[in-house]
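Let me begin by handing over the structure; questions about it come next.
The excerpt is restricted to a subset of chains, each kept in its original location.
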Amino acid sequence: MRILSYSYPTALLALALLLGWEGYCRLAGVEPMILPSPSGIAHVLWLERAAIAPHVLATLGVATLGFTLSVGFAFATSVVLHFVPWVRRGLMPLFVASQTIPIVALAPLMILWFGFGLLPKVLLVILVTFFPMLVSLLSGYAAVPQAYLDLLRSMDAGRVAIFRRATLPAARGAFLAGLRISATYAIVATIFAEYAGARRGLGIYILAAKNNFRADLVLAAVVVSAALTLLLLGLLQLADRVTGRRFRGPADAAG
Amino acid sequence: AQDLHDVSIALDWTLNSNHVGLIVAEERGLYDDAGLDVEILPYSDTASSALLASGAADFAYMTSLGFMTARATGADITALWVTMQHETGRLVYQSDNAEIARPADLEGKTYAGFGSAWEDALISTMIETDGGTPDYDTVTLGTGAYEALATGRVDFTLEVATWEGVNSELLGREQSSFAYADYGIPDQQNGYIGSRTDYLAENPDVVARFLSATQDGYEWAADHPEEAADILIGAGDFPNAELVRGSMQAIVEGGYLDAADQPVGGIDGDRLAAMARFLFDSGVLTGPGGETLEWPGDVSDWYDQGWMDE
Amino acid sequence: MLRVDGLTIRSGDQSVVSDVSFEVAEERLTCLIGPSGCGKTSVVKWLAGVLAPTLAAEGQATLDGAPVRPPDRAIAYQPQQDALLPWLTIAENAALGLSVRGMPRTEARRTIMPLLASFGLDGTEDAFPAALSGGMRQRAAFLRTIVQESRFVLLDEPFSALDAVTRLTMQDWLAARLVERPRGILMVTHDLHEATQMADRILVMGARPGRITADIPIDTPRGKRTEAALAEIRTSLRTRLLEETT
C-alpha cells in the first residue's frame, strides 16, 4: 500500500507519456518504420518473445560473467591500491584515462584482437563497470572513521586484521553505491560489445532489427534491455536487504 | 553565380569506387552546371535507405537489399537508378580451406555476417540448390568479417567483388568465391539510387537534373577509369590508392557499368521483380506487426526512370 | 607505574609537544587537562601507539622501569567518542579486543556475558550500537576496554559527547567500576568539574608547544568531594588555565 501511494506520481507520469506518444502515432500517422507506437512495440514484443529469448539469455550470460569478474577484479585492485599507495598514485590517472576511451571505437578492435568469443565482451564490460566500483571502494576505505582504525591498532591488530574488521565493513555502503552505478552500465556495455561482433545477444538482435528496418523491434529490444537492467538493480537491492542486517537499523543514535 | 539548389545524398557504405560517378560529377562541375549543390553525406551507422525514408536525406545510394527491404517494409521510396548491371556481391572463402569445394560444403561451417535477414535466405538457398542442408553457424561481425576470414576464425563471408575482392588480391590473400547466380539466386543489378515518392512529385526537375548529371559522371568514369580513380582518390580519404585504381579497373573490365542493352544506370524491371519475388518468397520480409509480407504481385512502381526521357 | 620521559612530538619543523615527562600511577586516576590544541590527544595517541604517521615523536615510555613500545597489551586505549563498530553487536563490540588477540568467538562471548549486568547492559548483547542511548554506548565502550585486562587505560575525553546529566551519571558509574576493578587510568578531559571530581592527580598542560605546567594532587577523599569542598581548587585551576591561553 505504502509503495503504491509512493509510486503513483511516477506511474501517472509514465502513463501520460505513453498515452501522448500513442496518440501522436495514431493521429499524425507516422510510419511505424520510423516511430512505432507503444502498443505496436508491446505487440511485437509479445509476438517475438520466442525469437528474443535466446538473445536475452546470451546477453544475460555475458553481462553476468563480465560484471562478476569486474566486481572481483575491482575488489582485488582496490585492496592492492589501498595497501600500496605508490601503485595507487601511479594507476589511478591511468584508470581515469581509460574512462575517456570511446567504446564505439574500441569494440570492433577488441573483436579483431580477441575473436568473437566471450573474452572481448567480458573485457569491454569490465572496462565500463570496473572504474565506478574501484572509485567507490577506495572512497569507502578512505571514509572509515580514524577512531575505528586507532582502536584496532591500539589492540595491536595488524594491517590485514584492521582492514578486515574495520575498513572493509565500513566501506560496504560505498561499495553498494558503486555496484549500483556499475550495474546500470553492465547490460548496456554488453549490448555494445555484441554490436561489434557476436553470435547471439540483444546487440545482434538490435543490429539485425535495424538492418531489417524494424524500428519496432529495436525499441522492443530497448525495453527488454531496460527491464534487464532494472532487474539487476532489483537483485542488488534484494541482496543488500538479505545480507545487510548488520548494516541497517536506525541511523547512528549517538552521532 | 546562380542560385544552386541544395540536395543531399546518403551513402550505403564508406566512400568507395561504387560511388565514383557521384564524385566525378561533383568534382568535374557537372552538378554545378545542373544548378545543384550536392552534399554527399558521409556514411554512418544508420542505413541509407532509412535516412532517405525518414527525410534526413533527399537521395540515397542503396544496396539492392537495403532498397528492397525498406520498400517492401512500407517505406515510400522509389528507385531511379542502378549503378551495377550485374551482382557485385559474392560468397568468399579461403582457398586453402580444403573442406570447401562447393556451396553444399558450407553445411556446418561458420559464417561471418552483417546482421540482415536476407543473408540467411541467400546462403540457405545457395546451399540447398547445391544439394546441402542449410545448417551453419552465424557470427555477426560487420567489417570485422574479412579479418576473421583471413585469420581462419570463420569459414566464409560475403564480399563486394570490386572492393573487398580487389583488396584481398592486393593483400595476396588466396580466396575463392561462389557467384550467387550459379546457385539459385536471381542475378540482380546492384547499387540503387532512389528518392522519396513525395520528393519526386514535388521536385521532378531537380531529380532529373541530379540523375542526368550523375549519369554523365558514371559515363565519364567508365570511359576514363584511371582519371576517375585519381579524382576519387583526391576527393576522399583513401589510405590505399592502389585499391581504388584496382577497383576501377575491375569495374570497367567486368563491364559492370554498361550493359549492351541498357543505358548507364538503366534499371531492368524484370530482374528487379525477380529479386523482389525471391525476397518475399524466402520469407525474410516482415511488416511492422511482425507478420510475413505477402507478394504484392506487381513491383513495377518500385522504380521510375521517367527522368531519362527528358 | 607507567612513565613517559622526554616526549617530543613534531609536525614538520613545528613542535606539537615538547619534552613532556609524567607518570601514571597504578590503580589511580590521572587527569590531563589543558587548552584546546595543546597536544593532549597527541600524547595519549603516542602512548596507545596510534600517533598519525605525519607526526614524528621522540621519547621513552617505561613500564616499571622497563621500556615499552606501544601498542602494548599492558595499555588499553579508548578513543574519543565511543568508536563502537556499528556492524557488530554489543557483545561482539565488547569482545573486540579479545577477538583481535585470537580468542574464539564462543569463548569471547562467555567472557563478556557475566559482565553485562554490572555495566547496565543486560539484554543488549545482541543489539546493535545504533539502538542504544549515548550512555549505554559509552558503557559498552568501557566494557570493551576493561575486558582487555590491561594494567593501564587511556581515556580521551570519554564523556564529552554526552549531555550534562548523562555525564554526571556516567562519572559516578565509572568511579564505582574503578573501585571494583582498579586500573591505572590516564584520562583527558576539558571539564574542570569532571577533573576535580574524578582525579587522584591532575596534570595541567600549556600550549605552543605543549608541555606540562603543573601537577596537582587532589587529596579530598572521593566521598567528600562536594561543590563547596572543591570550589577553591577549581577556582585556582581555572585561573591557571585562563593564564595558559593568553
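When the chains are written out, they are named A, B and C in that same order, and each has its own residue count from 1.
Here is the rule we use: a contact is a pair of C-beta atoms (placed from the backbone, for glycine too) under 8 Å apart; a residue touches a chain by one contact, two chains touch by 3 or more.
In this text the structure is predicted, and so the values were computed from the model without any measurement.
If you count every protein chain in this structure file, you get A x2, B x1, C x2.
The rule we apply is simple: only the chains that are shown with their structure count from here on.
Touch-path distance (fewest steps) from chain A to chain B is 1.
Comparing the CA-atom centres of all chains against that of chain B, the greatest distance is found for C. Put simply, the chain closest to the centre of the protein, by Cα centroids, is A.
Centre-to-centre separation of chain A and chain B, using mean CA positions: 39 Å. Multi-chain contact residues of chain B (touching two or more other chains) are absent. Listed for chain A are no residues, as none touches two or more other chains. Chain contact summary for the complex, chain A toward chain B: residues 31-34, 36, 40, 43-44, 47-48, 108, 111-112, 115-116, 196-199, 204, 207-208, 210-214, 216.
For chain B in complex with chain A, the residues that touch the partner chain are 46-47, 49-50, 53-54, 69-70, 73-76, 114-117, 137-144, 147-148, 153, 284, 286, 288-290. Those residues of chain C that touch chain A in the complex are listed here as 45, 48-50, 70-73, 75-83, 85-88, 96-97, 100-101, 128-134, 137-138, 148, 161.
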